[in-house]
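The structure under discussion is supplied below as structure tokens; questions concerning it will follow.
Of the protein chains in this complex, one is absent; all others appear in place.
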Amino acid sequence: MTVNELVLQMGEAGVFMGGNLAKAVDIYEQMVKEGVYIFLTLAGALTPAGMRKIILTLIKKRLVNAVVSTGANLVHDTMEALGGSFYQGSPYLDDSKLLNAEVDRIYDILVTEKDFREKFDDPLLAIYADIDQRLNGRLISINELLIEVAKRLPTSDCIIKACYENGVKLFSPTISDSVFGLQMAIYNRLHKGNLHVDAFQDLQEMWDIRESHDKAGAIVLGGGVPKNYVFQSFFFSRKKLDYVIQITLDRPETGGLSGAPPEEAVSWGKVKPDANKVVVVSEVTVALPIIVAALLERLDKK
Amino acid sequence: MTVNELVLQMGEAGVFMGGNLAKAVDIYEQMVKEGVYIFLTLAGALTPAGMRKIILTLIKKRLVNAVVSTGANLVHDTMEALGGSFYQGSPYLDDSKLLNAEVDRIYDILVTEKDFREKFDDPLLAIYADIDQRLNGRLISINELLIEVAKRLPTSDCIIKACYENGVKLFSPTISDSVFGLQMAIYNRLHKGNLHVDAFQDLQEMWDIRESHDKAGAIVLGGGVPKNYVFQSFFFSRKKLDYVIQITLDRPETGGLSGAPPEEAVSWGKVKPDANKVVVVSEVTVALPIIVAALLERLDKK
Amino acid sequence: MTVNELVLQMGEAGVFMGGNLAKAVDIYEQMVKEGVYIFLTLAGALTPAGMRKIILTLIKKRLVNAVVSTGANLVHDTMEALGGSFYQGSPYLDDSKLLNAEVDRIYDILVTEKDFREKFDDPLLAIYADIDQRLNGRLISINELLIEVAKRLPTSDCIIKACYENGVKLFSPTISDSVFGLQMAIYNRLHKGNLHVDAFQDLQEMWDIRESHDKAGAIVLGGGVPKNYVFQSFFFSRKKLDYVIQITLDRPETGGLSGAPPEEAVSWGKVKPDANKVVVVSEVTVALPIIVAALLERLDKK
Partner (left out) sequence: MTVNELVLQMGEAGVFMGGNLAKAVDIYEQMVKEGVYIFLTLAGALTPAGMRKIILTLIKKRLVNAVVSTGANLVHDTMEALGGSFYQGSPYLDDSKLLNAEVDRIYDILVTEKDFREKFDDPLLAIYADIDQRLNGRLISINELLIEVAKRLPTSDCIIKACYENGVKLFSPTISDSVFGLQMAIYNRLHKGNLHVDAFQDLQEMWDIRESHDKAGAIVLGGGVPKNYVFQSFFFSRKKLDYVIQITLDRPETGGLSGAPPEEAVSWGKVKPDANKVVVVSEVTVALPIIVAALLERLDKK
């Protein structure tokens, strides 16, 4: 049985989260067919959890138009692209022993500090220095910073460069909240750097994107700032999201945006009242591979 | 891409819940290969949510040896087998209007009270009367009651009868907590019935099962009493569960058994310290179809 | 600041779970004032988690009229009443070591198998033998079994006996799914006992309770079979629950009853459309002590 056949069976029952998973594939397929502008938002430890290949596939096949990511997902993805590794561990390991071994844990994923240093920190510092030299004090946007980083990365097999090469916009409003930020602080302080990045500038581009497309959809993985960043860009406009796929284990009852159903965003004018929208209550590493496998199978048939 | 190919890819990353899903398939495959005695426990609204076909497949292919179910899952399954229907609804419907329309809601599933009456209540009352006449006051176990019901059901396409016909044991320690119970109360009171069922008798059979098998495993869907009923049967014995697959969205922090990881059961002597065990934090209608599709694909290949 | 003053402040904001907690106190106060028939349902490891004193207070002050409990909560409560102890542990302990030390773990609670044996199993076997001798083969209900146990318990400081002494009905439809069941199996097999208990009989009493009271409410701790057992008793009647307080961390999206909001039960005719009802999404050991402390403070003032 193919993945899409399984999804179609889930869609027949059409209830609970199996039904919502099937609906998510239908929505994605419809977005692709209609040529909707598609935002993909990344929060949570997705790239170390093996989702980077799927995300890269979506970028390279241009099945998304813009990616909005936490800084950490870009850090982990780039580190792996530059030769770093994530290992299978366990949530039950002794963190004190890991500390002594210089191994960092993300739930059941392990990564060495050596890899961080050699496969990310050092290359990034060199890239920062090179960018700094070229900019000569000129203020840039986060988006531009990522493009400058992309130009200097030696591999296409990472989100930052794949976005750059495939005309997919990349936003990371929380980039300072990651090793990109920590290394920037080190670069400017210890290496006497002079790199400066505008915290708000990219909102202009989000504004232009929103106004220049008739229809838009969002695939929300995990919620957080990336979700809000896309949703809020529709707050002050007549344009609204036409499609929403949201995959999260966060709950609505806390009032936090991550768990809030897209219905709530209808009241804010961010999502159309008749938008095609679904929440798949699931951990992303279960739902996303199924959705993408089924989507690709459907698209291949045509 | 086949479902098993997708699962194998998830297993390569091997982390988060995608990794655990892949591990669940490995454990199931190993249980089948080793001829382990397999308990399947059912809690939550699984049968109305379209899981009944999958469960029936497992029973008919003898990929489980015993089923422990809430009463409600057996009620809903039998009702559908006798011609009743579950419909796709929405969690946002107005329940007052549904009340007036005599439609019952289970999250986003709808079922009519007419179907309940005609496709379950009335047939069951007739079956109870027939059993009562035959027993003539003799006390039976819940297990025996289910066998007597099975004999009188006109279709093999339901869990109660499929278990009976395929030599799969069926336990429902909470059967009184379902329409089986409500109809029993009506039968004995309004129809002057004299049906009596022993609440504890089946524990003897659970005891015998445990002692007569070298290895045992449990596939736990949702938790609840069915999970505990299987786990507790290993409490006072040197025998312990060798394999556990647990699919649930319940959390461990409440201390309730449904969300408790199998590790906890190691301390109680219910699960072997070196048991092969996994928790898939997922709604069952997402995880179970994938696990079973991948398992069947693997078994077919041999 | 007193607990009630804090709750009143939460009620002023009136939103999110702080607001729902405040509403729960209001509902409880109203139930008491109106003399509503109050069901209290217990699921999850409440009694070992220190909730037994609060539950005993509610029983002894007759602030509940009927208790519906899992077997395990009664086992743990009785064991502690007979001198057993629960200890503070940690969810991170090594369960293999606990197994060797004959210590059982419930999340971060520890209990010794020695206590189980000496403070529960042995006394219970003696009580079973005594009841058996007196009944001489007569079939009794679970309710009657609990009354017979109550008569033989040496302390009023446990739920079973406190209910008996204070005219509070006690139901435990899942009693076989606990050490009460395991010991019954041992008693009847190894001690040649002849104790037999009717699985369905108590439903008659639930029926009578429902029909003989104008108004009823349910305080649902954790969900599970005890919740359904109360709710289902209103399924076939014009009587419906007028009040519902539900405290749980379970989610609605699984379709399981534990996480289902009381609105859903409106469609089934179990809860009145205009019932005063609230769900407090919280672990019980946080919410219950606050609710009861605030309630007692309010009642004391009058």
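Before moving on, here are some points about what is shown:
For reference, chains read A, B and C in written order, and residue numbers begin at 1 within each chain.
The rule is simple: a contact is a pair of C-beta atoms (placed from the backbone, for glycine too) under 8 Å apart; a residue touches a chain by one contact, two chains touch by 3 or more.
Since we're looking at a predicted model, the values are computed, not measured.
Among the residues A:K61, A:H196 or A:H213, only A:H196 touches the chain that is left out of the figure. When you scan A:G84, A:P123, A:P173 or A:P289 for touch with the missing chain, the hit is A:P173.
Contact between chain C and the absent chain runs through residues 1-3, 6, 9-10, 12-19, 21, 45, 48-50, 86, 88-89, 92, 107-109, 249, 263, 280-287, 289-290, 293, 296-297. Even with one chain removed from view, chain B keeps its contact list with that chain: residues 15-17, 92, 251, 253-255, 281. Residue-level contact of chain A with the missing chain is found at 43-45, 48-49, 70, 72, 91, 93, 95-96, 98-99, 103-109, 139, 142, 173-179, 181-182, 184-186, 188-189, 195-204, 207, 222, 224-225, 228-229, 232, 235-236, 249-258, 260, 263-264, 266-269, 273, 283-284.
The criterion applied here is as follows: only the chains that are shown with their structure count from here on.
Of all residue numbers used where chain B meets chain C, over half belong to both copies. The two sides are thus made of the same residues. Spacing of chain B relative to chain C, judged by their CA centroids, is 24 angstrom. Residues of chain A in contact with at least two other chains: 15-17, 92, 281.
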